[in-house]
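Since the structure comes first, as C-alpha cells, the remarks are kept for the end.
All protein chains of the complex are present and in place, except for one that has been dropped.
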Amino acid sequence: MIAGPPSIIRVRYSDVDRMGFLYHVNYLEYFEVGRSDWIRWFWKPYLEIENAGFAIVAIEANIKFISPGGYDDQISVDVTAVEWGKSRLIFEYRLTRISDQKLLCEGRTTHCFIDTTGKPTKMPDEFRELLNHHSH
Amino acid sequence: MIAGPPSIIRVRYSDVDRMGFLYHVNYLEYFEVGRSDWIRWFWKPYLEIENAGFAIVAIEANIKFISPGGYDDQISVDVTAVEWGKSRLIFEYRLTRISDQKLLCEGRTTHCFIDTTGKPTKMPDEFRELLNHHSH
Amino acid sequence: MIAGPPSIIRVRYSDVDRMGFLYHVNYLEYFEVGRSDWIRWFWKPYLEIENAGFAIVAIEANIKFISPGGYDDQISVDVTAVEWGKSRLIFEYRLTRISDQKLLCEGRTTHCFIDTTGKPTKMPDEFRELLNHHSH
Partner (left out) sequence: MIAGPPSIIRVRYSDVDRMGFLYHVNYLEYFEVGRSDWIRWFWKPYLEIENAGFAIVAIEANIKFISPGGYDDQISVDVTAVEWGKSRLIFEYRLTRISDQKLLCEGRTTHCFIDTTGKPTKMPDEFRELLNHHSH
C-alpha cells in the first residue's frame, strides 16, 4: 500500500446537478485527478509516461456514493495504490469534504498498462521497482 | 428482470480522449442516459418523479471497461432492472458498438429513492406494483 | 447560406445546474453536435475528414443565451453555414425548445481548416465546390 498526499478539488458550478448535489459521475472524474497527482508525486507526470509509449487504461471501477457533495465544497481526494502485478495496478480512493470531514465517496479502480498498439504490456521496470521498494 | 429497449448514443467529439478512446468516465454518464430512457419507457419521465417529490440517487456503481469506444461510434445501451426492494433498485447495463456488435462496457448501479429532505424513502406503490407485475 | 436539417438533443441530467437550468457552457457543446451533423449531412462524417489529414478547429465563438433550457427538454439545433473563404468557415446556430418553440440560444462560430502539423490550410477543393454549388 502506498498512500499519496491528498489532492484538493473545489466543486465547480458545472459539477452540481439540479438537486444541488455533486453529480455522481464527477466522482469518477475526481478519482482521475487524484490518481494523476499520485502518479506525478510517486513517479513522474503521466504525460511523460504517454510520451514514452505507454498508457494506463482503466479496466474496472467501483464507486460507493456515501454522502452528497455540494457546490464550492473543497474535497480532499486520498489515493492509495493497493495492489499491482505485471501490468495491472489497483488504486483506492476516499473523498472527504474538508469543512466537516464528512466522507462523501469511496472507490477502487483497476488499471492496465498498454503499449502504443493498444495491447496490454508489462509496466516499466523502473516503476515496478519503485512500487516494490516503497510498499509497506 | 425487466429489460428495456436499447438507447442509442452517438459518441461526441468531447467524449473522446487524446488516445482517441471514449473517455472512461463517460460510460457512467451513458448509463444514466439509458436508465433515464428505461424509466421513461417503463413508468414515466424522471422529471415527473422529481416533481412529485422523489429522487432516485445512485449509491453504488460498478463498471467493467472491456473494449474502447471511439469518436462517432453509435452505441447501444441496454438497461435491465435486475433487483428491487423497499427503496432500492438495481440496474445492469451492456454497451455495444452497433457497427461491429463489439461489447464495450458492462456495469451495474444501485439506487435509492429519497424524499425532498434527502432521506431514503419507500418507492411509490405504483412503481413497485409495476415492477412486480412485469418481472420475469 | 446553407441550412441543414435540425439536430435534436435531449437535455441530460448532467447538463443542468443547481438552478435547474441547462448549464450555459453546454450550449457550445450542442453547437458542435449540430455542426457535426451538418457536416455529415452536407459532405461526409467528420471522422473521415480527420482521417484524411484535416481538422476543422474553432477560432472564435459568440453565444447569446436568450431563455433557459431545462432537464429533459428536447432541443432543436438549427445550423447554417453562412460564410466561407480559402480556409475559413462560419456557422450560425439557433437552439429552440421543441415543446413550446421557445428560442433558447443563438450563436456563431468561426472555424479554420488545419493540416496534421496544426497549420492553417486550404479547405479541400471538393468541399469548397460543394459549398459554392449549393449556396443560395
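Think of it as A, B and C in the order they're written, each chain with its own count starting at 1.
Criterion: a residue touches a chain if its C-beta (ideal position, glycine included) is under 8 Å from a C-beta of that chain, and two chains touch if they have at least 3 such contacts.
These numbers come from a predicted model, not from an experiment.
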Among the chains presented, those that the missing one touches: A, B, C
Hidden-chain contact residue, picked from the options B:71, B:113 or B:127: B:71
Of A:3, A:33 or A:90, the residue in touch with the unshown chain: A:33
Hidden partner interface residues of subunit B, rising order: 13-14, 16-20, 23, 25, 71
Absent-chain interface as seen on subunit A, which is shown: 12-14, 29, 32-33, 36, 45-47, 71-72
Interface residues of subunit C (partner: the chain not displayed): 18-19, 21, 24-25, 28-29, 32, 50, 55, 57-65, 68, 118
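Basically, only the chains that are shown with their structure count from here on.
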Mean-CA-position distance for subunit C and subunit A (Å): 34
Touching two or more other chains - residue numbers and ranges from subunit C: 13-14, 71
